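One chain of protein is taken out of this complex; the other chains stay put.
Let's look at chain A:
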Amino acid sequence: MSGLSTPSAIPFPRLRLWLPAVPVLLLIAYLVLMDNGAISQTGAYLHELMHDGRHLLGVPCH
């Protein structure tokens, strides 16, 4: 038994516990890449601050 060559699969019930983290992470990605004030309620501020990142990460931007 070598721990390196045969990693054990993590059971699905244990993975399911971490599922709520996914929408939180996607919300961060949305705020960084796509939001125009609809959710952040900061108007265009977030958009302008992240502006260059959005263009250079390849996301559609104005």
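Here is the rule we use: a contact is a pair of C-beta atoms (placed from the backbone, for glycine too) under 8 Å apart; a residue touches a chain by one contact, two chains touch by 3 or more; residues count from 1.
Here, contacts and distances are computed from a predicted model.
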Omitted chain (choose from "CbtA family protein", "Branched-chain amino acid ABC transporter permease", "Phosphoribosylformylglycinamidine synthase subunit PurQ" or "Membrane protein") - UniProt protein name: "CbtA family protein"
What residues on chain A make contact with the chain left out of this view? 2-10, 12, 14-15, 17-19, 21-22, 25-26, 28-29, 31-34, 36, 43-45, 48-62
